[in-house]
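The complex appears here without one of its protein chains, the remainder shown in place.
We call the chains A and B, going by the order they appear; numbering starts again at 1 in every chain.
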Amino acid sequence: MRTNSTRRLLGAVAMACVMALGATACGSSDPADGGGGPEDVKSALDKGGKVTVWAWEPTLKKVAADFEKKYPKVDIELVNAGTGDKQYTALQNAIAAGSGAPDVAQIEYYALGQFAIGKSVEDLAGYGATAYDKTFTSGPWNAVKYDKSIYALPMDSGPMALFYNKKVFDKHGAKVPTTWDEYVEAARTLHKADPKIFITNDTGDAGATTSLIWQAGGRPYKTDGTDVSIDFGDAGTKTYTNTWQKLLDEDLLAPVTSWSDEWYKGLADGSIATLSIGAWMPANFTSGVASASGDWRVAPLPQWTKGDTAGAENGGSSLAVPKAAENKELAYAFIEYATTGAGASARVAQGSFPATKADLGSKTFLETAFPYFGGQQANKIFADSANNVGAGWSYLPYQVYANSVFNDTVGKAYISSTPLSKGLEDWQRASIKYGTDQGFSVNK
Amino acid sequence: MSAHVSSIPSNSTDPTEPTGSPGTAHAAGAPVPPRRRRPHTPLNPRPSVPLTLLVGLVLVYTLLPLAWLVINATKDQKGLLDSFGLWFGKDFNLWDNISRTLTYDDGVFVRWLLNTLLYVAVGAGGATVLAVLGGYALATYEFPGRRAVFAVVIGAVAVPGTALAVPTFLMFSGMGLTNTPWAVIIPSLISPFGLYLMWVFAAEAVPAELLEAARIDGSGELRTFFRIALPLLMPGTVTVLLFSMVATWNNYFLPLIMIKDPDWYPLTLGLNAWNAQAQTAGGEAVFDLIITGSLLTIVPIVAIFLLLQRYWQSGLAAGSVKE
Partner (left out) sequence: MTLLPTPAKAVSPPRPRARFHVRKQALAGWGFAGPFVAVFALVFLAPIGYALYLSLFRDRLIGGTSFVGLDNYTQALTDARFWEALTRVGLFLAVQVPIMLGIALLVALAIDSGRLYGKGFFRISIFLPYAVPAVVASLMWGFIYGTRFGLVGNINDTFGVSLPDPLSPSLVLASIGNIVTWEFVGYNMLIFYSALKIVPRSLYEAAAIDGAGEWRVVTSVKLPAIRGSLVIATIFSIIGSFQLFNEPSILQKLAPNAITSDFTPNLYTYSLSFSGQQHNYAATVAIVMGVITAIIAYAVQLRGMRKG
């Protein structure tokens, strides 16, 4: 426990610095504190060594091989240490134990705050990450940047779009919705035509809910150092709950949990007619729902106000360097390679959705035709969404926990007569309680 | 069943022979070798159709989900999604699925299988040895702290393991054991249930007089154990071995925390990693391989069970001793 408390203590000290000095004096932009600057990174590359990477993103395999080819002295060991929260648990454990932490870890945007505030990941500003201020699209970049510190480099992004089963829409004469009101209409039309068809599946998903609130203009979370505020009563949230409550009340949502076997079946046989999800989804369609190839199309995400073009991010992850990493300079060199320039382009070519402006704007990328979507150039729609992601969104510095109790609270709205707004209030209360217990100043 | 009965050793004339033996009026086709002929008694009853049907219901209950597994191991990814679960799809892909399971990702499944065999051999084998020795000690010796041993074991087992996972991880990490096979093997060495089963067994199956007699003959304690006690403990030992093997084979939670290097994954973690693949952006859904892999995972357990089942028969020896 000693190592653990030491870590927490360091976290607290660092936090005090952030609060008192705005992160300039204690922040790791001073290379002496945070390790190597760009020159050290270069010399580390010349020297070589081993970099252990914990990630589940499949396209990193090729990038690791390319990197080893380019720098023969470097050995990249790519380890799938679990997906999402399983990996975070492993990471927390390794950090607490003081050994066994990787040199690079994949961390989703929503979870990064927890590692940043605990100072368990390295501030990359001092390594040269500040140079990428203009490289990444705004959603991902804002998600890795806290004041002047940069805790990770964005690896991919998930601007949202509407995936819809064109065959089902055509068959029942439903109109592809451009607004959420039309979406509710389409839901009614389809379900009435065939009671087995649902507009989408939803059993309560924290990521999807927060993303749609984000698109609707809600900004429930605000974090300033250890001051946190949570408010699910703002106008954007209300816009979301009003519409979604209709879908719930009229039983228009299939009670199928995403990523289950049954979900894949529903996507294949047309009983789940649309998905509002991140732009990384095509790869999953191609491999998981191969039999429905040609049925599906992509459309812009429906809007809360007619004529708007608001987008939001759903998912996506970054690469960070844990404080406990053994070879931080080399680790940084690898994530720099994997997230920018040639490495990023190589990953995009394999189906990863880019977080870099250059790749997002490239002609090849935009004009890629997806045979799965009937030859549609779907990336144009995704890119539009990425460029229109609403600013000013932030997650809680303990979003991993908050998301883990989403179904305990908001989930009630899906299985009982509890209104969605009441569910969100309960979620807010549970999040406040946890934050307060953990020493944050929440809603004060 | 025939193998079972025919393995009965020398006591074939023992009138207390318990297994279903055929009588003169035996129903035709019963799978028992017609070696002996005796009238049916409560001890040597004739097989009963109603009872078989009744227990058959339990059998259907236990096999139905497994039928799903076998049937679906014959389907490809597409067939899994668009055909009815309890019947075969259009194509029969079992052999193809097996070969793809064994070769997917550079044959990593085979590596996981070998890891699992290692964990089972050392972990479950060791667990059985420790449980047999410990249970025998508890049953046959009066030693200070004897009563406390079991109370402490039950008390410790009653503490939910999920909350102990992190302390255990931190300890093992301090000892440098995480990410090595030892992190899986050492915790597998303890089978609290095995200990108790062996205690109860030894108390009933090893008569104190027999041990006493051996001591008078000058046999050392170890020798007495191996020569006299161990054969009598065989059915219990086999049961404990089987349970430990299955438990180690299916061990999931602790390896999940302890092992981060896929090269040391047991099959369960590997299958989970494949399952998780379908749940991530850009991941390849391989439900077909998961199902086939699961089937392959169960096959060795069945084989082990079949190999071990003749040893239950030696329980007869214990019974005869008690007469």
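By definition in this document, a residue touches a chain if its C-beta (ideal position, glycine included) is under 8 Å from a C-beta of that chain, and two chains touch if they have at least 3 such contacts.
Because the structure is a prediction, the values reported are computed rather than measured.
K.L.:
Of the residues listed, B:G89, B:P181 or B:P235, which one is in contact with the missing chain?
P.N.:
With B:G89, B:P181 or B:P235 as choices, the missing chain is touched by B:P235.
K.L.:
Per the definition of touch given earlier, which of B:L113, B:I186 or B:I228 contacts the omitted chain?
P.N.:
If we include the chain that is not displayed, B:I186 is the one touching it.
K.L.:
Considering the entire assembly, which residues of subunit B contact the chain that has been omitted?
P.N.:
1, 3-4, 14-21, 30-31, 41-49, 51-52, 54-55, 58-59, 61-66, 68-69, 84-86, 129-131, 133-134, 136-138, 141-146, 149, 151-168, 170-171, 186-187, 189-190, 192-193, 195-197, 200-201, 203-205, 212, 215-216, 218, 220-222, 225, 235-236, 238-239, 242-243, 246, 249-250, 252, 267-268, 271-272, 275, 287, 290-291, 294, 297-298, 301-302, 305-306, 309, 312, 315-316, 318-320, 322-323
K.L.:
Just the residue numbers, please: which parts of subunit A touch the chain that's not shown?
P.N.:
Given the touch definition above, subunit A has residues 1, 4-5, 8-9, 11-12, 15, 85, 89, 92, 114, 117-118, 196, 203-204, 226, 254-257, 259-262, 265-266, 271, 397-398, 400-401, 404-405, 407-408, 411-412, 414-416, 434, 437-440 touching the missing chain.
What we mean here is this: only the chains that are shown with their structure count from here on.
K.L.:
In their complex, what parts of subunit A are in touch with subunit B?
P.N.:
1, 4, 54, 56-59, 79-84, 86, 89-90, 93-94, 96-100, 156, 158, 259, 261, 264-265, 268-269, 278, 280-281, 283-284, 287-291, 315-316, 351-353
K.L.:
Please name which positions on subunit B make contact with subunit A in the complex.
P.N.:
77-78, 80-82, 166, 169-170, 173-174, 176, 178-179, 256-257, 260-262, 273, 276-285, 287
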